[in-house]
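Report on the structure given below.
Only a single protein chain was left out; the remaining protein chains are all shown in position.
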Amino acid sequence: MGKFSGFAVTLRHMFRKPVTTQYPKEVREKPVRFHGRHVLNRYPDGMEKCIGCELCAAVCPAKCIYVRGKDNPPGNPVSPGERYGYVYEINLLRCIFCGLCVEACPTTAITMSNMFEFSVTDRNQAIFTKEHLLVGEDGKPNRKLGVEADVTADALEEAGGWMRATAPGGNANFKEEVLWSPEAGVGTRLPEGVADNHPRDIGADTRSPEGRVEQ
Amino acid sequence: MSFSAENRRIADRIVAQYPQSESAVLPLLHLAQSQDGWLSPDGMREVAEILGLEPAQVFSVASFYTMYLREPAGKKIISVCNNISCMLQGSDELLERIEHRLGSKCGHSTSGGEVYLEEVECLAACGGAPCLQVDGEYFENVTIEAADSIVDSAMRGERPEGGKGLPSDFYSEPLGAPSIPEGLGANEGEGS
Partner (left out) sequence: MADTKASPEAEESQASPERLKVTIDGVTTEVEPGTLLIEAALKAGKYIPHFCWHPRMKPVAKCRMCLVEVEDQRGLPPACTTPCSNEMVVHTDTPIVQQVQESVLELLLANHPLDCPVCDRGGECPLQDQTMAYGPGESRFVEEKRHYEKPIALSELVLLDRERCILCDRCTRFADEVAGDPLIAFVERGNRTHVLTFPDEPFRSYFSGNTIEACPVGALTAVPYRFKARPWDLEEVESTCAQCAVGCRVKLQSSSSRVLRVLGVDSEEVNQGWLCDKGRFGFEYLHHDDRLTAPMIRIDGELVEASWGEALDAAADGIKRAAKEGPDALGFLGGSRSTTESAYAFSKLARIAGTNNVDAQLGDGLEAAFLVGANPRASIANLDSAAAIVVAGPDLKEELPVLYLRVKQAALKNGVPLIECSPMQTGLSRYAAVSLIHRAGETAQLLSALAGAAQREPTDRPPAGASATDFQRAVEIISEACDKNAVVIAGRTGLATSDGELGASATQLAEAIGGLVLPVAHRANTMGALFAGCAPDLLPGGSRLADGDGGSRAAIEKAWGRAVPSHEGRDASGIVTEAARGNVGALVLMGADLIDDFPDRSLGLEAIGRTGFIVAIDIFMTPTAAAADVVFPAATFGEQSGCVVNIEGRVTRQVAKVAPPGSSQPEWYLLDQLTSRISGKPARWTSHQDVFEEMAAAAPAFAEVTRASIEGAKGTVVRASDTYAPQEIEHPPIATDQYNHRVIAGRKLYGDGQVSGRCTAFRRIDTKAVARLNSRDMSRLGVEDGVAVRLRGARADLEIAVMTDDSVPEGSVSVPFNRIATSSGADEKETGESALHPIRVADLIDSTAAVNEVRIETLESPA
């Protein structure tokens, strides 16, 4: 080996195509299980999925979630059932993006999107409130924060798939048809009254035994 | 509702028979039901007041037993047994026939409020199956034709022919106690 042998690796890489991408001009495809910032989802009828149960806040190892529930107004309910998430705040400076909140959620109200660009100029801005987190009626995340304005619509189409990786009840053989649109935010629920063999989205109606997955 | 003077006298006599006045709940509820034709909330309140109980306690007892009607019913009550002996002897057809004749379904009253029809568990008259009761009076070995005539007289508000007599122990009084005065049974209240 000559004295140049130490440069072999360097030289070899000089002639390779660079791996660096021109972010933010070029956006790399995210893996399906990417842990981006949270979104709060809705049912297709526009009802919020969050019931304000605070399990996400309880399980959060960083204690970055603050939730308070409230009685659903009887005339104009916000979510199915008695209770809805009245206050929902996540301090993203504290969040470690572990995704335990997603696993704890009994209604799949909170999921993680692939959005990751949320640099802020003020610490207070890093506290995302329900207004920021809740998806719109169309199922698209709210991108009110200026810093997220560059997210392309295509980029949103990738989220949501990972959460089915964990089977309910920890059953490894669990195979559920993914009735979950690849689009962030909105799950597919079959219309009421349709006799079906499809297991519903688990969170569709916590009170209905039909939503249970039989093994 | 409040008890008529006569019924109030009976109520007092019933209460006096028990060492603990609470024991008189069942007979007093029967008495209240016989006066109104059904057990109204006011009737339960009255019973509670007489016995020094809370209405909720009386309500608890009254709702446990199916023989207390907590909805207004017809003036006459026809109860058809549906248990095995009667069923083998054709109580299903009997019931169907009575429903047809009355023009109202089991568990309901006729449109004019004359008769309330109900299906009951064993009436303890298997020897005379199929059997039914009209206001507590037994009718045994009831044929379709007999049923028609029973229904017709009940619709007219009369006491049907062929019964085994009015019940004398309607108020579940202990043995040896003075029984209900002659003729005072479930039928007496219907005019009130």
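The letters A and B name the chains in turn, as written, and every chain counts its residues from 1.
Everything that follows uses one rule, which is that contacts are C-beta pairs under 8 Å (C-beta built on N, C-alpha and C of every residue); 3 or more make two chains touch, one makes a residue touch a chain.
From a predicted model like this one, the values you see are computed outputs, not experimental measurements.
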Absent chain's touching partners (shown only) are A, B
The one residue from A:L55, A:C95, A:M115 or A:L134 touching the chain left out of view is A:L55
On subunit A, the omitted chain is touched by residues 51-55, 57-58, 68-71, 81-83, 106-107, 206-207, 209, 212, 214
The missing chain sits against subunit B at residues 41, 44-45, 53-60, 63-64
